[in-house]
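Showing just some of the chains, left in place.
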Amino acid sequence: MSGTVVRNIERASLEDIAVLAEFGVATIHEAQGRSGLLGSWMRPIYAGAQAAGNAVTVSVPPGDNWMIHVAVEVCREGDVLVVAPTSPCDNGYFGELLASSLKAHGVHGLIIEAGCRDVKSLTEMRFPVWSRAVSAEGTVKETLGDVNLPLVIAGQLVHPGDAIVADDDGVVVVRRAEVRDITAKSRAREDKEAASRKRLVTGELGVDMYGMRQKLKDKGLRYI
Amino acid sequence: MSGTVVRNIERASLEDIAVLAEFGVATIHEAQGRSGLLGSWMRPIYAGAQAAGNAVTVSVPPGDNWMIHVAVEVCREGDVLVVAPTSPCDNGYFGELLASSLKAHGVHGLIIEAGCRDVKSLTEMRFPVWSRAVSAEGTVKETLGDVNLPLVIAGQLVHPGDAIVADDDGVVVVRRAEVRDITAKSRAREDKEAASRKRLVTGELGVDMYGMRQKLKDKGLRYI
């Protein structure tokens, strides 16, 4: 049964996460072997939104945002709130008041597989939210959920304290212990891409640069 | 059978609606007991769109926008056109020409549970539209519908002359006779929220401020 709040969780270093986040969601997702990406229905509420931090996970019943209020207390500077309903729901669980509260506690953003509201205020505050919907539909405060238990959100498992990076391309989760490793792999990937970019902008073809011609031929590609 | 146009409807005072609209969709929806909100699939065609006014309702067949042309004649300064197809349809029923016409008659905006087109022009004109889709797909003018009969749109019943308020958070309908009452309740709610905001930004916890701790305990919340 739900109704559990884990107060203290282990977190990744905020400095490490900040370095990781520079590479952006697409590169990080590739660097960890094309894993960890939340479903593409999780969209930022304004263009250019960016956030990174440690996950504080919240499980909520459909149409009930009580546990988000509970979660604020266990948040620390640099956290990202990660909220999923126990069954699909687009209600507006979150708005400007909760954002004000989270901001006062240093929270960097919200990832919610449900709805959010007060989009105009949140945009003016530059409090970034990735959600499945925008909806003014209110919620009640009657039923418990959990804070800081492992959570499935948008097709991914998130552990409390995992690193979350989010931008225009979506949201990716990186295991707490792997932040530095994935950062290194992201850097390697970006270096490689920078080299590729230099050649591609001159008009060099990827099929040549990546040495694809033989493999294409082996597979039976025919030019007419 | 369809084919009815009600020319004269009772409307709410535009001054009253303007005062109400200041509170925004989310607050108004809460103030009237979490009711009256159109489904979250109704989205503005540009960020920051805002409109408020009296509903002129239009029922249209799928793929046929004839009745919107008919409706222009019965619109007055401060109206908001509210259009729903009799079965789901994403066609682009509405574009720049109709917007020019409505604007000339003082109409404040369009709510349509279908598609709209000429988004660029509409944005430049600042004619706000909330729709289910953007689509250039044209419509015919062959079959009648109704103007100013009660209409179900995006899950809500709208009467001609009801007040409509729309912003980035969505669209809410307020019964004509209740505009002042809901305005008062919205003001009360906003005053309360302003007080809460002041305390939340200092880091005070909602669970304390709203006195939730005992109820949470009674429900069995466990901290670990």
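Per-chain residue numbering starts at 1, and chain names A and B are given in the order in which the chains are listed.
Please note the rule applied: a residue touches a chain if its C-beta (ideal position, glycine included) is under 8 Å from a C-beta of that chain, and two chains touch if they have at least 3 such contacts.
This is a predicted model, so every value here is computed, not measured.
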Oligomeric copy total, full assembly; chains in place: 2: 6
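Just so we're on the same page, only the chains that are shown with their structure count from here on.
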Rotation, 0 to 180 degrees and nearest 5, that superposes chain A on copy chain B via CA atoms: 120
Distance from the mean Cα position of chain B to that of chain A, given in whole angstrom: 31
Residues on chain A engaged by chain B in the complex (per definition of touch): 1, 3-7, 46, 66, 69-70, 72-73, 90, 92, 95-98, 100-101, 103-105, 115, 117-120, 123, 133-138, 141, 143-144
In the complex with chain A, residue positions of chain B that touch it: 24-26, 29-30, 34, 37, 40, 43, 47-48, 167-170, 172, 193, 196-197, 200-203, 205-207, 210, 212, 216, 219-224
